[in-house]
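Note that one protein chain is taken out, while the other chains of the complex remain in position.
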Amino acid sequence: MGKKLKFSLLAALASLALVTAAGAALRSGAASPSTLVFATSADPVVLDGALISDGESGRVIIQIYEGLVGLKPGTGFPAPGLALSWSPSKDGLAWTFNLRHNVTFTDGTPFNSAAVCANFGRWYNFTGSFQNPDATYYWQTVFGGFAHNEPGSPTSSLYRGCKAVGKYTVRLFLTQRSASFIAALSAASFSMESPTAMAKYGANQGSVDSNGVFHPTGTYATQHPTGTGPYMLKSWKVGDKLELVPNPHYWGPKPHIQRLIFKAISDNAARLQALESGEVDGYDLVAPQDIPTLKKAGFQVLSRPPFNVAYVGFNSSIPPLDNQLVRQAVAYGLDRQSVVNSFYGGRARVAQEFMPPQLFGYSKKVQKYTYDPNKSKALLKQAGLTLPVKLDFWYPTSVSRPYMPDPKANFEAFAAGLEKAGFQIVAHSAPWRPDYLSAVNSGKAQMYLVGWTGDWGDPDNFIGTFFRTPQDAWGNFKYPALYALLTKALGETDSAKRVAEYQQANELIMKFLPGVPYAHTSPAIAFRKGISGYVPSPVDVQAFSTVSVK
Amino acid sequence: MLRFVVRRLLLLVPIMVGLSLLVFLWIHALPGTPAVALLGERATPQNVAQFKRQYGLDKPIYDQYLAWTKTTLKGDFGYSIEDRRKVTTDFFERFPSTVELAVAAMLVSVLLGIPLGFIAAKRYGTWLDHSSLVASLIGISTPVFFLAIILKYLFAVKLHWLPTVGRISPLIDTPHPTNFYVLDAIIQRDWSALWDVIKHLILPALALGSIPLAIVARITRAAVLDVQNEDYVRTARAKGLAPRIVDRRHVLRNALLPISTIIGLQTGFLLSGAILTETVFARPGVGTWLASAIAYRDYPVLEAGILFLSILFVLVNLLVDISYAIINPRIRYS
Partner (left out) sequence: MSAAQAQAAEVAFETPQTGLWRDAWFRLRRNPAAIAGFVFLALFVVVAVFAPLLAPYKPLDQNLKLIANGCCPGPSAHHWFGVDRLGRDELSRIIYGARYSLLIGVVSVSVGLSVGIVLGSIAGYLGGAVDSLIMRCMDVMLSIPGLLLAIGVVAALGPGLWQVMVAVGVANIPIFARLLRGSVLAQRENDFVLAARSVGVKRRSILLSHILPNAISPVIVQGTLALATAIIDVAGLSFLGLGDQDPSRPEWGAMLTDANEYLQIAPLLAIVPGLAIVVSALGFNLIGDGLREALDPKLRGRVGFWRQPKLEPLSERVAPNV
């Protein structure tokens, strides 16, 4: 009995191994020249631009939809989109857009000025749960309030109205001048969607449950997103894959890829392994330490131009950080160069101010702080404090950001450097969502690691977002001159003056030191050989319609 | 028999009530707020306050429990904070994936464990026996996710024999009526899809099933050893029955009793071990669902997940008890 059993077991194992090897040879992952499988870090939330603010939703939305304003490929600067040109009125309160002709949505609805006003009108007239800050983040950031504001919504709005002046000419009315308004319209949240389809599939139907979670109840945002873009949705199974196919009526060049499949794989290492084993053709958010491995194995590694900033933030109302000397001591105590050298795979540079160099308004004359532990100690003593000075330093867990791929490593290295500079670091950590961001944004965290990727090519999107108004995260510090300067710059129409104003703001900021920026990074995307045409964008707007597979 | 079953079913009620109370109280002991979860880097306190005000997250606990039980019994578990879909929809979409994995792991443990334990018992005292004992102890001592990582690295990344992530290749487009991919492929007679699904199951099933395999092997060995000494086996042998028939008809059949009980008990381990295994292999299932809910403080998902899995565990144990009572009449009257 024994021998026979042993033999049959061995035979079974051998045949299993044989079959697996044979199966590997006939790998079903072998793609055809017109299919692309791309691994992302998460599924989109919904496919309705007006109701999202996350990058993964944006990634798919920009394949399906287009907005009035597009972007020059590979940059964050405006270019014609569905609008061919635009111009402001003399007082800057009305903008006239000339629309592209002969464009239709995928359901046949024509795109014209009526459609534009339908979209803007929809956003402006959101009520009830749609005014939830999580639901309409970008509208509220750029425009502010709505037609009928619910209690708790912003009370004023930049938007005043929309008028269809001709079939292909539309005028948008604002309540005040804004220089960044055009750039902001390039965001995925301001995509033009088919009014007919939205009405048919209940785009405005949604409710909020007892936990305060907003969700659409119509099928528009999950099954029938209807735009003018190069692709359209074929199928979407959450947790499995999302498949796009070309839009047969697209007005522009036809996409090469006939089956565009997005697969969500949340683990960095798993995405890498999927690319290596051939199960996917490319993936985003490549960990810096994997780049040499990928290059050695013959994969392509593309870089996004740096358009982000990683920084150490201070809550300047919590002593001793309310003392500028102490803040400067911290700046001299952060070994930023070592961190940038060690954990970014050589793809980052030390940040000298809170916005990246390629953006206008960048100043070369800001005060610089190199790692100098002795200087830190001297400054602390000058401030009259006894060493070591205790600081609560926060870092997030369960997350990897393009500007901070390994927060824990950054934290540990910074903490060690600070401890040599006369500080005593008390570590605090929390999962990125919800606790960490809540602690940071409410001002609970005294000193913290965080960052920002730009949404559009305007300095206000960086230092305006941070420092145009007092915020709890920064300790609501009193610096009226800075607030006034940034507010003025937002509405400044003279472009030369505007550049100077932002430069001056950067110099003021780096003197006051509400925080210490430390890195601008080039996030990487990886593809297998034979894939070309993907143009990495600093604001993370990348079309797959130009991509082709050999 | 019926009295036994009814008695056991009635015992379920206080357990279920206790369980629901435990889960509810636990949920509300959790730190963190759902509001910030949705807002990402943009979670300013003004936004959060507006959120809370609009949705009344501040009623007293007793009212909340009553409201919760009412909606729960109706089958409404709310919506996931992370992906904004109905929790029950999410769960039932992902549940078949975890069941497939658990069943595959169970098959691994049984199909490999019982023969191994049997052989070890037959060769009691030899090196084969000792090494099987040591191997099974090593199996129990290895964290599931460590084994999963090693297996994935060896077979998928280095050798490229098997896939690394998911349930099925993204390029394959078979319909999934039941969401049990193995069944679906069989129903559609799509044999290449079936093979692909099985390939995606091999490594996770091995990793998850390693500990049950070790346990089943040990129990089988002990049970077979025990039964072998019984008088009726000795009698059968003395009567001249061929050893193989003795083994099959007497030894195995009676040894299967304790073995089947252990198999039932493994369900609990398989359900919770699935969290780690699914994470390593990025399979969409209840495990990854709960793992991201933990990081995301996704209350509705956590509630539902723990509740559903525990209920499942209780029901499986009940089934095991009943089947054991059917097989072994002595238990019914205890």
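Brief remarks follow.
Note that the chains are named A and B in the order they appear, and that numbering of residues resets to 1 at the start of each chain.
As a convention for this text, a contact is a pair of C-beta atoms (placed from the backbone, for glycine too) under 8 Å apart; a residue touches a chain by one contact, two chains touch by 3 or more.
In this text the structure is predicted, and so the values were computed from the model without any measurement.
Among A:L99, A:C117, A:A183 or A:A413, only A:A413 touches the chain left out of the display. Residues 268-269, 272, 287, 289-290, 292-293, 338, 341-343, 345, 395, 397-398, 406, 408-409, 411-413, 416, 427, 429, 431 are the ones on subunit A that touch the missing chain.
Taking the whole complex into account, subunit B touches the unshown chain at residues 14-15, 18-19, 22-23, 26, 29-31, 124-125, 130, 133-134, 137-138, 140-146, 149-150, 153, 157, 211, 215, 222-223, 225-226, 228-229, 258, 261-262, 265-266, 268-269, 271-273, 275-276, 279, 290-291, 294-295, 302, 306, 309-311, 313-314.
One rule holds for everything that comes next: only the chains that are shown with their structure count from here on.
Residue ranges of subunit A in contact with subunit B, taken from their complex: 1-2, 5-6, 9, 20-21, 23-24, 28-29, 31, 35, 37, 43, 45-46, 53-54, 129, 132-134, 137, 141, 150-153, 208-216, 238-241, 261, 263, 265-267, 270, 273-274, 276-280, 398, 431-435, 437-438, 441-443, 450, 452, 471-473. Subunit B makes touch with subunit A in their complex at residues 31-55, 57, 67, 71, 78-81, 83-85, 90, 93-94, 115, 119, 122-123, 152, 156-157, 160-167, 169-172, 192, 195-196, 199, 202, 243-244, 247, 279-282, 284, 288-289, 292, 295-297, 299-300.
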